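Below is the structure I would like to discuss, written out as C-alpha cells.
Omission of a single protein chain aside, the complex is shown with its protein chains in their original locations.
Labels run A, B and C following the written order; every chain starts at residue 1.
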Amino acid sequence: MSQPRRLTLLKVSPDAGPEAARAAAAAYQDLEAAFGDAVARPARGGEGRLVVVGGGIVGLMSAYFASLRGYRVALVERLSLVGAASGRNGGGVLALGHTLEDLPFNRLSLRLWRQLDETGVRGELVRTGHVMLAFSEDEAETLRSAGELYRAAGLGVEWLAPDEVRRLLPHLAGTQHGGLHCPEDAQAYPFRIAASLQARLRDAGAELLTHTAVTGFRTDGDSVTAVLTAAGEVAADAVLLCAGPWTAGVGALLGLQLAVRPRRSQILVTERVRERVIDPFVTGNAIYLRQTHEGNLLFGGGGKWESYSFDTSSTAAAVRRIATRFLEAFPAFRGVQLIRAFAGTVDLTPDSRPLLGRAEGWRNVCVASGFSGHGFGWSAAAGALAAACVAHALGHDEPTPGVARLLEPLAPCRHAALPAGDGGGATA
Amino acid sequence: MRVDAVVIGGGPAGLTAAAELARRGANVAVLDENPVFGGKLLGQLHESPDGHWWKGWEVAEGLEREAREAGAALRGNASVWALEPGWRVHVADALNRPGQPVVYQAEVVLVATGACEKPVAFPGWTLPGVMTVGAAQVSTNVHRVLPGGRVLVAGIDPLALTVARQLALAGARVAGVFLPPPLPANGAAGDVRSTLARLSSLARLAPTPWLRLAAGALNSGLVRELAARVDVPGGVRVWGVPVFHRTALIEAVGDGRVERAAVAPVGPDGEPVARLARWVEVDAVCLSGGLAPLAELPATLGCALASEERLGGEVPLHGPELEASRPGVYVAGDVTGVEGAEVAMAKGRLAGLAMSRRLGLGVTDAELRAARDGLERARREAKIEFYPGAREAHADLAARWRQTAAAAAR
Amino acid sequence: MRVTDHPLLPPLRRREVRFSFEGREVVALEGESIAAALLASGERVLRFHERTGAPRGLYCGIGHCLECRVWVEGVGTVRACTTRVEDGMRVRRAGSGEGG
Partner (left out) sequence: MSRGRELVVCRCEEVTVGDVQDAVRAGCRTLQEVKMATRAGMGPCQGRVCRTLLERLASLEAPPAGAAALTKRLPVYPVPLGQLEEEGQP
C-alpha cells in the first residue's frame, strides 16, 4: 500500500508532457531577455509617482524595482512592513516544485535575488540547493519523472539515490527513498531583505507610510488620482495593489473582483543548533524545512485542513502534526526544543497562479498578489514584473510579445466570481 | 486524559486549591515543571518580627502531603506549553520521556504559574556568576550550594535583604547590598528615593527596634529626603549585612566568570559619580529587580489582562472568586499579583472552593464568603509587602472587573 | 561550595551521585540540580552563546530564562537549574551534542 502522497510542494501536474516543458524553457528565455538584468541595468524612463498599497515583500520589491526605473514611490502599509505573511514563511527562494507555467518566473526570481545580493541589497541569501525527499517508492517514481520534465524545461535538477541524499543530509531517517536535488535553489532571511530594501528605498527618497490604512481612492474616469488614507491623501500617477490576501478588500474599493482568499499556514522554530546540521532547503513528507543563518531549525506546512481565514493563532494540533512530520524525516532531533510557533496567511487563488498585471477597467491600476504561499520566493520577479506593468500601463514602456503572452494568463480579474474551491499549495 | 480539574503550577496557591478540590471529591491533576512541589516556598527562609522562622520547605511538605492525602494527582517535570478552549492543557515531560499523558481535558483549570524576576541589566550581566536573588536563594537553601564565596547583592528591597541574610547564614561573605545600576533600561529601580520608599515597607520585618523605627519613619517624605542625602560609611547594618543605600553597582568583569564588580556612590539625583568608583572582589553578583506575574497562558487564551505596577506587571483581570474573563479558567497566587506565600495560599483556597462549586460539588455561600474574608485578612497581615499599594491595586482591578462584566452583560 | 552545616536548614545527608560533564566525571549529591552540582565542582560555564561564543551560566534559577540549557545524552536539551542529577547521566554543553 503506497504511503499517502505527501509531496505537497510538488505542483507540476502529472500529465504535463515534454511540449509543456519545452514551452517553459522558451518562456524563461523571454523573461530573461526582458528582465534578466532588471537590477543591474534597469529600463529607465519611468516618471511620476507610484503608490504601492501593501508593505509585504512583494510591495517592497515592486517599490524598489519601480524606483530603479525612475518612478517616485510612496508605499502605504496598514500595519508593519513584512509584518504579515512576508515575515512568516519558510524563506525559500525555490524553482524546484513549481508548475511548469510558474517555473520560468521563479527561475527569473532566483536570478534577480542573486543580482540584488550582488548589488548590496542583502537578505542572508545563500545558495544551499534544495532537496525534495521521497518517503515511498511511489513518491520516488513521481519525483524521478518530474525531474525529467524539469530538466527538459531547463532547470538543473538531478535524482539522488538514498545514500547520495544521506551524504547531503546525514541526520535523515532510514525510511527515505532518495530525492530530487536542485543545486541552484536558495534560501534567505525575510527580515534582513526587508531591512535592506527599506534602507535603499529611503535613500531613493521613497515615502514608507506604515501604520496607515487605505480608506479609499480618488478617481477621475478610468484613472486613480490619489490614495485616501487615515493620514490624508497620497497623490498617485499609478497605483499597485499588492496586499497579499487583503488585496481583495482593497480592490473592492475600486469595484474590482480580485479572487484572493486567505488560508493560515503554521510554522515551528527550534532553539539554535550550533552545528550546520541541515544545509540544503528540504521539502517532502508534507513539510518544508531549513536551518536558518542563525542556526534555528524552521519548518512548517499547510494544506486543505487549515483555516481559510486571517486567523494567525497557532494550534497545538498543528504543532503536533508538523513536529511529527519533521521527526519522521529527522528522528535524530527529538531532543531539540521547539521555542516558537507562529503562522502566516497565504493568499490563494482558484488556479493557484498569481494575479499579476493591469486591473481591468482602470488605466493606471496594477495588481501583484495571489502567490498562493510562494510569495517570498516569487517576490524579486514579481517586483520587476509589477514595475514593468506600471510602465506599460503609463505607456513608458512596451512589453515584448513573449512577456505579453506570459502575463496574459495572469490577468488579475480573470476569475469572475470567487468559487468555494481551493487553490491548494503550502507555503514554502 | 480527562479529569475534573487541572491545576497548572504546584506552588502554595496550586497545592492549596488542589487539596480543596480533591477534598470535595474532584479528580484533580496538578502539573509542575519542577521535579518537586512547593514553588518558591522551597527556598524561603525568613524571620518574622516575633522571632519565629518561616521555613518554606516545611510549609511546602505540609501542603503537598495535604493535597496527596486528599487524592490529588501530582505530576512533576510537567511543563505546560499550551492551554486551549474546551480546556485542553498541553504538557511536555521536561526529561523528554515518552509514554506520559500529553493532553489533559478538564472542565475547570487553575493557572497558578506564579511570578518570575524582572531583569536588571548592566555591563557584564551575562557573565556566569551573575544571577537573580531567586536563583541564589534556591541554590543555597534547596540545592545547598552557595552561589559564591564572596557575593554582592544589587537591588535594595525586602527580597534582596532576605536573601543577603540567607547567604550570610549559609556561610557566604556578603560584600554588601547595593543600589541596582542606575541605567535607563532599569527604570526607577536605581532611583535612591523610590528605593527608600520601598524600604519603608520593611518596617514590619526590621529586626531591631531602631531599624523598625527608621524603616517606618522613611514613610514620611521629609525623612526620605534626608536619608537620600546621607551615606553611611561601611553601610547600614541590616541583619549583620551592610546596606549601601547611596552606592550603586556599575559593572561586573571577569574572564568567563565574575571576578570583581565596580560600585560607585550615587548623587541624590541618582547619577553615579564615576571617578569615585571602586572594585569589590566578588565571585557572584545577585540581582533583585522585583517580581512580575507569569501571565502567558491567560494571555494566549485571550483573557483580559491589566497592567498594574503595584502588583508587579500585567495581571489577568478576575472576579471576586478569582475566575478569569474566560469561564472555567481561574487564576491564583503570584500570577494575580506578587503578594507572597500566605496570600497565595488564601487565593488558592478561594479558587479551589469556587472551582468546586462550578463542578457542582456542594460549596455553600458561607464557605465562599469565609474564603474571601480569609484572603482579605491574609492581605492585611502579610509580613512582606513586595509592592506598596497591593491592596489598593486589587480594589481598582475589582472595580474594572465589575465594569467589564457589566458592559458584557449589556 | 556546599552548605553542609547551617543553623536552620536540615543536615545535609544525601547519597552521592556520579555523572559526567563534557566527558569529565563529577561527584554530586542526590537531589542537586545539574547547575548546582557543577557549581559545587567549580564549573560555572554551562554553555557558550551559539552565535557570539560568550560564556553563559545560571541566571534565573527557576527554569524561565533558559540560559542554563545543557544537552543530556538520550534526553536532549534540558534546563540545568531544574533538572536533577542522576547516576550515569552524560551531560554536555548545549550545541555540542547529537543535533543539540
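Methods note: a contact is a pair of C-beta atoms (placed from the backbone, for glycine too) under 8 Å apart; a residue touches a chain by one contact, two chains touch by 3 or more.
Because the structure is predicted, anything quoted here is derived from the model rather than measured.
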Looking at the whole complex, which visible chains does the left-out chain touch? A, B, C
From the listed residues A:A33, A:A161 or A:I339, report the one that touches the chain absent from this view. A:I339
Who touches the missing chain here, B:M1, B:A70 or B:A92? B:A92
Where chain C meets the left-out chain, the residues are 49, 51-52, 54, 56, 59-60, 64-67, 69, 75-77
The missing chain sits against chain A at residues 4, 79-83, 87, 191, 194-195, 198-199, 202, 208, 210-211, 270-271, 294, 313-314, 316, 319-321, 323-324, 326-327, 333-342
Over the whole complex, note the residues of chain B touching the chain we left out. 33, 79-82, 84, 90, 92-93, 96, 98, 102, 116, 118-119, 121-123, 125-126, 181, 183-187, 250-251, 262, 274, 277, 289, 292, 294, 296-297, 299-300, 313-314
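Here is the rule we go by: only the chains that are shown with their structure count from here on.
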Take the average of all CA coordinates in chain A, do the same for chain B, and state the distance between these two points in whole angstrom. 47
Would you kindly tell me how far, in whole Å, the mean C-alpha position of chain C lies from that of chain A? 45
Chain B to chain C, mean C-alpha position gap in Å, rounds to 24
For chain A, give me the residues that contact two or more of the other chains. 334-335
Multi-chain touching residues of chain B, meaning two or more other chains, are 96
With touch defined as at the start, can you tell me which chain C residues reach chain A in the complex? 50-51, 66, 69, 71-72, 75-77, 94-100
Which residues of chain B touch chain C once you look at their complex with the stated criterion? 33-35, 40, 45, 53, 55, 94-97, 116-117, 126-132, 134-141, 143-147, 149, 169-171, 256-257, 294
What part of chain A is in contact with chain C in the complex they form? 171, 271-275, 277, 294-295, 330, 332-337
